[in-house]
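Excluded from the complex is one protein chain; the other protein chains are retained at their positions.
Note that the chains are named A and B in the order they appear, and that numbering of residues resets to 1 at the start of each chain.
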Amino acid sequence: MIKYFTNIFSGIVNLLKGMKVTGKVLISPAVTQPYPEKRDELKPKDRFRAELTMPHNASNEHKCTACGICAMNCPNQTIQVTKNKITDENGKPKIILDQYLYDIGSCIFCGLCTRVCPQGAIEFTTNFEHAVYTRSKLVKQLNQPGSKKMEVAKPAAAQQKVDAEPKQNNENNQ
Amino acid sequence: MLQLSDIITWIHEFLSANIPAEWAVKLIEYVLVGLGFLTLYALIALFLIIFERKICAYFQCRLGPNRVGPWGIFQVIADMVKILLKEIIPLKHNDKLLYYAAPFIVIMGSLLTFGGLQFAKGVHGVDFNIGVFYLLAVSSISIIGVMLAGWSSNNKYSLIGAMRSGAQVISFELSACLSMMAMVILCGSMNLSDMMESQGRLWFIFQAPIPAFIGMVIYLIAAHAETNRGPFDLPEAESELTAGYHVEYSGITFGFFYVGEYCNLFINAAIGALVFLGGWQPLHFPGCEGFNAVMDYIPSCVWFFGKTLLLIFLSLWVRWSFPRLRIDQLLHLEWKIMLPFSLFNILLMAVLVANGWVF
Partner (left out) sequence: MEDIKKLLAKVASGKTLAENTQYPTLELEPNEVRAVAQKLKDAGFDYLINLTGVDYGDALGTVYHISSSTDKTALVVLKTKTADRENPVLHTVCDIWQSANLYEREVYDFFGIRFINHPDMRRIFLRGDWKGFPFRKDYNEVNETPTTNVDIDDLETLPSITLDRDGKIVEKNAKLFGANEYVVNIGPQHPATHGVLHLRTSLDGEIVKKIDPNFGYIHRGIEKLAENLTYPQILPYTERLDYLSGSINRHAFCMCVENAAGIEVPQRAQYVRVIFDELTRIASHLLGWGCMAMDMGAITAFIYGMRDREKIMDIFEENGGGRLMPAYSIIGGLTKDVTSGFEKTVLDFVSYMRESIKEYHTLYTHNPIASDRMHNVGWLTKETAVALGATGPTGRASGWSNDVRKIAPYSAYTKVNFKEILRNTDTCKGDSFDRYIIRLDEVEESLNIIEQLVTNLPGDGFQVKVPAIVKLPEGEYYQRAETARGDFGVYIKSDGNKNPYRVKFRSPCMTLISALDPLCKGEKIADLITIGASLDYVIPCADR
């Protein structure tokens, strides 16, 4: 009998304590951040992987040699690299990048492509706003029209040797 | 000080002066009153939906709807338009008549209750001599709609939901009525006007604080349970029965259940405010004339809606804090805790009243 009443009493007290917790939250400010109102303040962290890009310098040059290692390593066949064979001014045959297609719709943002790239030609940026109306727009060409391969000071042979190493060393230096 | 009742009297006088036939005046007045109630009904539902969404968001450290209109207040208008435009998906193999009648019965049950409420001084539909009884009786009609919806949908989830609902509402109806009865004993009348009259001096909750408080707590729990809202939302138990009795309803047929739920929330809070907290009567304390005079400046409808809103807020606080009960816990709560307490409460109140030990 006494247990009956003490149970009811302790039950009510514990319920009220629970209500106190929610009540406290009621009067404290919300943690939700309004987007897009606060778009400028709410930046993703620097390392956030949201979109694969190919950085170009001021003279519209990129570092991609069209080797295709990224496409080979992608677990989802997200990247398509098409290359052109041309002859340069010295008459030597040369492979250059024609199109670098990246399908963000099938990308799982594992970051493998940027890690294996021997040139450091591609990197992930934090632009996360990918909403488009058609799926075809999700396929992006990363090399800008008219862009060409950056002339590197190092000889190409030296670059090739780095292939075997993951790319983190480059990033560390940066 | 302009009171709502003055406007009503003015309309009546205006109509009587311009229309010679008395029956025509009455007819027009009935139509006006009906329209008024319907409008009020819709407005209250709309207001409560946005109110709950906002309050629950704040309980959950969220912002709530904030896109349509300032602070999102027009969100519910948009939702209403959306639900009106949505397709009512017809079902095969169900009882068509009962299936479509169910939402109307739910709506009707709560709409009928509006006729018995007293919204402000002199503003009420019908003044029954058995007002409290009428309110209690009519407000539980909607359970029939819930049962019919569950049965006629021909869905296993709906059926379980409806059966739970039946067990739940029939049980909690008892406590709600018994806790009211204690107040009827205190007042000596079932007439709501009489009740308002006798609370003019001092609210019931202050006249006999202990039994009235126990009664109010029991009433609020029982009424909360009757609205099928969390923690008593077993009939629709989202995580168990997906949506329970209204799982097969879509479009405005679902909307009726939805609106009905919110209006029942209002009605239960309003009955609680009328019977325990003095309804539209301002806060008066005998002997504090200055204080009483100040309180009188606040219009009576503000008092009524304010108290109702307070009780609604309490109900929301409970809803958004606690987990759902299991069916055996629910029945345990009613039959082993609340029923003995409310019976004891009647006894206590009778003893107090018989001996005149009330303020």
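One rule holds in what follows: a residue touches a chain if its C-beta (ideal position, glycine included) is under 8 Å from a C-beta of that chain, and two chains touch if they have at least 3 such contacts.
Just so it is clear, the structure is predicted and the values come from calculations on it, not from any experiment.
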Displayed partners of the chain not shown (whole complex): A, B
Positions on chain A contacted by the hidden chain, ascending: 7, 10-11, 14-15, 17-18, 20-22, 25, 31, 44-49, 73-75, 108-112, 115-116, 124, 163-166, 168, 171-172
Contacts of chain B with the absent chain, listed as residue ranges: 56, 59-62, 156-157, 160, 164, 230-231, 233-234, 237-242, 320-329
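Everything below uses one rule, namely that only the chains that are shown with their structure count from here on.
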Chain A - residues contacting chain B, complex: 8, 15, 18-19, 21-23, 25-26, 28-32, 34
Touching residues on chain B, where the partner in the complex is chain A: 55, 57-63, 66, 317-318, 320-322, 337
